[in-house]
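The complex is shown incomplete by one protein chain, all other protein chains being positioned as in the whole.
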Amino acid sequence: MPDLERDVQDAPAAPAGASSQLQLDAPSAAPVKLGRSIVVTSGKGGVGKTTTTANLGTALADAGRSVVVVDADVGLRNLDVVLGLENRVSKHLLDVIEEKCSLDDALVRDRVRRNLLLMPAAQNREKDDVPEEKMALLVRQLQERFEFVLIDCPAGIEQGFRNAVVGAQEAIVVTTPEVSAVRDADRVIGLLPRNIELKLVVNRVRPAMVKKGTMMSVADVNAILRLDLLGVVPDEREIIIATNRGTPVIDIEGSETGAAFRRIARRMLGEDVPIPSFEDKSNFVTRIMSTLGLGRS
Amino acid sequence: MPGRAFVITSGKGGVGKTTTTANVGCALASLGKQVVLMDADIGLRNLDLVLGLEKRIVFDLVDVAEGRCQPRQALIRDKRLDGLYLLPASQTKNKESIEEDQMREVVRLLVAEFDVVLIDCPAGIEHGFRNAIAGADEAIVVTTPEVSAIRDADRILGMLGQRRARLIVNRVRLEMVKTGDMLAVEDVAEILGREVLGVVPDDEEIIDTTNRGEPIVLDASRRLAKTYIAIARRLIGEDVPLPSFDDDGFFGRLRRLMIGTRSHA
Partner (left out) sequence: MQIKGTKSGLLLHLYDRPLAGAVLELRGKLDASPDFYRGSRAVLMLGGESAEAPELAAVIATLEQYGITADGAVCDSDSSAAVARSAGLRLVAASVAAAPRKVDDRTTPSRNGRARRSQAAHDQTRDADEPVTNVYHKGTVRSGQSFEAEGNLVVVGDVNAGAELIAGGDIIVWGALRGVAHAGARGDDAASVYALRLEATQLRISRCIAAAPPADKRRAHDLLPEIATIRDGRIVIVRADQPHR
């Protein structure tokens, strides 16, 4: 009988349920090579799902891929605004599902990138109107035409969430380094089907605050969520400006946030891009504070 | 005389509903009111975290609705402030676990015993939202000066029926308003056509306080504490002028908007 041997290496924290490789091809037995269907979800609202979907879609398109971004937020659509396409929306997802128009009638082409299209959400209907199987079918149809189908998930865990998830084979869970957001992300992870591949994006990181100890670090976040980290996106005022103008932040010169999204897109395409640790941006923060005369009073 | 029930809603997630509920609630209690904060975000509860009361949760809203306990047993008394109570949501259930008439009944029981009930509404316009507004007499719509948030707030306003709805404009960055990179509060109010209850400047200190479960209002020396107290005072009917951001024209226009609002259906 052999002696018991103790292995003294540090065991890496194994993320529960997620594999370590990002597959390039979607698992498919169909004769047609299907694109990848990825839902961008979070649980908590306002952590950057729509911004992430828009920017990753744009970055993937810039890398030469055919991309469709799907707004699954029936009733509260915003993906069109973030992409600056709200004036071009006429038909939408529900019209296609109800066979009132064809897929092509509803798809809106981006003004700049010809290989980036938007499937808009309906504004005036409610999420209970969309049956899950039909949504899954629509996503499948899109996968037959596009290399990437990115689905922008609404906040919450109700029917809207379920509809957004039903067609997805992969999921990007977006969170900010805040207790409430991490808690909600954890909840959502527990509700995602077990066969979906999960990745984590930590958004709105403020390195100065992490340094001061007034913000969770990415390591703190992932000690709870235990997912494969896809990327870390820093917080910047540029995001607000970009969103309001309908320009993706990756198009803003010198934006760290934009650069982070570009790196994430490259990782999604299989490139091994290391995640940088961000430099202290305290100058920016203190500048704002002094302009406003804020700070501790 | 029964209390008033307000729903704190927004449409868009992440604009500050829960933080607003917690801080306005604390502010009201500090002004001597008996207040219940009710978390209607079943399955994604956060109000307990923001208040730092998570570890004392025993019963929750669903238990009350299903009669497993009396409302008072589910209420958690905040030990830091007299008159402040939390009715937490359930985390292990979902929003289909409760119906609108059950919500109305719970709120009815609460307004009989308390001055103010603040209902923290979930994001979106689905079942959870409908539940949250069911028991409310009035609404406080929280928005940020961003296109997406305003759009969603506008949608929400259309779903509030005849309820009085006032705005709280959150995360205002004055320097960005000045450079034209952010909408001014008056613009937001004009687009949405509602009275402004309060303007809350962006302040990174709020992140830490919500993470630690210590509402910023509890520290009277903080700038945001004063902001929320002013909001609370307006809520109970006091005439507290909105802050003037150094521009008389701005203040004047806002004041006019507050007093003589165009009412939208």
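Going by the order they are written in, the chains are A and B; count residues from 1 in each one.
One rule holds in what follows: a residue touches a chain if its C-beta (ideal position, glycine included) is under 8 Å from a C-beta of that chain, and two chains touch if they have at least 3 such contacts.
Note that the structure is a prediction, hence the values are computed from the model and not measured.
Trainee: Taking the entire complex into account, which one of A:His92, A:Arg183 or A:Arg263 touches the absent chain?
Mentor: Going through A:His92, A:Arg183 or A:Arg263 one by one, A:Arg183 is the residue touching the chain not shown.
Trainee: Specify the residue from the set B:Leu31, B:Ile57, B:Leu109 or B:Met159 that touches the hidden chain.
Mentor: Looking across B:Leu31, B:Ile57, B:Leu109 or B:Met159, the contact with the absent chain belongs to B:Ile57.
Trainee: Where does chain B touch the missing chain, residue by residue?
Mentor: The list for chain B reads 43, 45, 54-59, 63, 67-70, 72-73, 91-92, 212.
Trainee: Could I get the residues of chain A that touch the absent chain, sorted low to high?
Mentor: 16-17, 183-184, 186-187, 189-191, 224, 226
Assume only the chains that are shown with their structure count from here on.
Trainee: Rounded to the nearest whole Å, what is the centre-to-centre distance of chain A and chain B, using the mean of the C-alpha atoms as each centre?
Mentor: Here chain A and chain B have centroids separated by 28 Å.
Trainee: Within the complex, which stretch of chain A touches chain B?
Mentor: 43-47, 50, 75-76, 78, 81-82, 123, 126-128, 154-160, 178-180, 183-184, 187, 206, 209, 214-216, 237, 240-241, 243-244, 285, 288, 291-292, 294, 296-297
Trainee: Show me the residue ranges of chain B that touch chain A in the complex, using the header's touch definition.
Mentor: Against chain A, the touching part of chain B is residues 11-15, 18, 43-44, 46, 49-50, 91, 94-95, 122-128, 146-148, 151-152, 155, 173-176, 181-183, 201, 203-205, 207-208, 210-211, 221-223.
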